[in-house]
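Note that one protein chain of the assembly has been removed; the remaining protein chains are unaltered in position.
== subunit A ==
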Amino acid sequence: MQEGLNASPELHAESDEQRSANECATEADPNARDRIDSLEIFELIRGIKDPEHPHTLEQLNVAQRRLIDVDDEGGRVVVRFTPTIPHCSMATLIGLCLRVKLLRSLPPRLKVDILISPGAHASEEAINKQLNDKERVAAALENDNLLGVVNQCLLNA
């Protein structure tokens, strides 16, 4: 087995978390200010495919709603994610997929930080720094090969 790849990841049940009828009514009301919350962010990222498995980030427990913090007023979103193994070679790519998905989906007033769950990766600090460097991210997204891989992970997500 190639180091840094998890051959048999543990799978987890998908969440059946839903909004209350009241919340749904507010969401549907075009005049109500649509506050972004952690469930909304989770809905956006739960279906992203893992680059090396036919599973979603939710099924692999890489993305979890409890790892998402949203301060709608302050315009800040923090998404933490947990690679399946602490030497996961795909962690940066997964983080990039999360960033691109949120970049394409959220209004620009929201500032997004993508971080590894504390202690979940051997290179946590280096990966966090890279994922939150806007210039590196912008340059990466002008690389057609890399963008193709990211788009593949985001397909149907």
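Simple rule for what comes next: a residue touches a chain if its C-beta (ideal position, glycine included) is under 8 Å from a C-beta of that chain, and two chains touch if they have at least 3 such contacts; residues count from 1.
The working rule: contacts and distances are computed from a predicted model.
Asker: Looking at what's absent rather than what's present, what does UniProt name the missing chain, "DDB1- and CUL4-associated factor 13", "Probable cytosolic iron-sulfur protein assembly protein CIAO1 homolog", "Rab proteins geranylgeranyltransferase component A" or "UBC core domain-containing protein"?
Answerer: Missing chain, per its UniProt entry: "Probable cytosolic iron-sulfur protein assembly protein CIAO1 homolog".
Asker: Which of A:12, A:87 or A:129 sits in contact with the chain that's absent?
Answerer: Reading the full complex, the residue touching the unseen chain is A:129.
Asker: Decide which residue listed in A:10, A:73 or A:142 touches the omitted chain of the complex.
Answerer: The single option touching the absent chain is A:142.
Asker: Just checking the interface: what residues of subunit A touch the absent partner chain?
Answerer: For subunit A, the residues touching the absent chain are 108-109, 111, 129, 133-136, 138-139, 142.
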